[in-house]
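And now, subunit A:
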Amino acid sequence: MGKLNSLADLTKIREESRHRIGLRAKSDSPEGLVQVRVAMATCGMAAGARTIMDFFADELDKRGIGAIVTPTGCMSYCYAEPTVEVQLPGTEPVVYGFVDLKRADEIIEKYIKNGELVEGIIPVNYETID
Partner candidate 1 sequence: MAKFRMHLLVCGGSTCRSSESDLIAESLRREIEEKGLQAEVQVIMTGCFGLCGKGPVVRVMPDNAFYVGVKPEDAPVIVAEHVIKGRRVQRLLYAGTAGKEPVSDPKHNGFHRKQIRIALRNCGFINPEDIDEYIARDGYAALGRCLTEMSPAQVVEQIKLSGLRGRGGGGFPTGLKWEIASRNKADQKYVVCNADEGDPGAFMDRSVLEGDPHSVLEAMAICGYAIGATQGLIYIRAEYPLAIQRLKTAIKQARDYGLLGEQILGTNFMFDIEMRYGAGAFVCGEETALIHSMEGERGEPTNKPPFPAESGFLGKPTNVNNVETLASVPVIINKGAGWFSSIGTEKSKGTKVFALAGKINNVGLIEVPMGTTLREVIFEIGGGIKNGRKFKAVQTGGPSGGCLTEKHLDIAIDFDNLIAAGSMMGSGGMIVMDEDDCMVSVAKFFLEFTVEESCGKCSPCRIGNKRLHELLTHITKGNGTMADLERLRNMSLVIKDTSLCGLGQSSPNPVLSTLANFMDEYVAHVSEKKCPSGQCRDLMRYTIIYDKCVGCTACARACPVNAISGERKEVHFIDQDKCIKCGACFEKCKFAAVLIN
Partner candidate 2 sequence: METVKLTIDNKQIEVNKGTTLLKAAHRLGVEIPTLCHMELHDLNIENKPGGCRICVVEVQGRRNLAPACITKCEEGMTIKTHNARVLNARRTVMEFILSDHPKDCLICPKSGHCDLQDMANRLGIREIPGHEIAEMSTYRKDTSPSIIRELDKCIMCRRCEMMCNEVQTVGALSAVNRGFMAVVAPAFEQNLEYSPCTYCGQCVAVCPTGALTEVDHTRDVLRALVDPSKTVVVQTAPAVRAALGEEFGMKPGTLVTGKLVAALKALGFDYVFDTDFAADLTIMEEGTELLTRLGKHLKGEPDANIPILTSCCPGWVNFFEHNYPELKDVPSTAKSPQQMFGAIAKTYFADKISVKRQDMVVVSIMPCLAKKYESQRPEFAVDGNPDVDFSISTRELAAFIKQANIDFNDLPDMDFDRPLGESSGAAVIFGNTGGVIEAAVRTAFEIYTGKKLSRLDFTELRGMEGVRQATIDFNGFPLSIGIAHGLGNARKLLDEVKAGRSKFHAIEVMACPGGCIGGGGQPLHHGDSSILKARAKAIYEEDKNKPIRVSHENPYILQLYKEFLGEPNSEKAHHLLHTHYFDRKAKIIIKK
C-alpha cells in the first residue's frame, strides 16, 4: 500500500488490519491461528527472549500448528522476563512468565495442543483502554 492520500485511505488500512488480526483470534474461522507474542524489549532480550521467539517459530512450524509469532514491546513484568502472551483462537490471551526453553515446550505441548494451563501464568494486572 503506497502513500495514503486521505483520511479514507487511513480508515481503509485500519479496517483491513483489524480484520486480519480479528480473524486470527476467531476460533471458528478457517484462518483461526494461535497467536504467540513475545516481549522483545531490551530487558526481555537480555533475559533470552530472542531464543524463545525462535524456538516458538520453529517448533510450532515443525509440529504443524498454524500460528503467528510476533515480537512486541515490554509487557511490564520485569521480574518475570522473558514473558510470552499466548492466545488460542476464541480464548482470552494468557501471559506466561519465566519462559525458558523447557517451559516454552510445555506451553506448546500442554496449553496450545490441548488447552491445559501451565504453571507460571502471570495474571494481567492492568486494564488497557481500547
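The definition used in the following text is that a residue touches a chain if its C-beta (ideal position, glycine included) is under 8 Å from a C-beta of that chain, and two chains touch if they have at least 3 such contacts; residues count from 1.
Inclusion criterion for the candidates: all candidates are chains of the complex that A comes from, given by their letters.
All values derive from a computational prediction rather than experimental measurement.
This complex pairs subunit A in touch with one listed candidate out of 1 or 2: 1. On the side of subunit A, the complex with candidate 1 involves touching residues 1-7, 9-11, 13-14, 16-18, 20-21, 27, 37, 39-43, 45, 70-80, 83, 85, 88, 91, 97, 114-123, 125-129.
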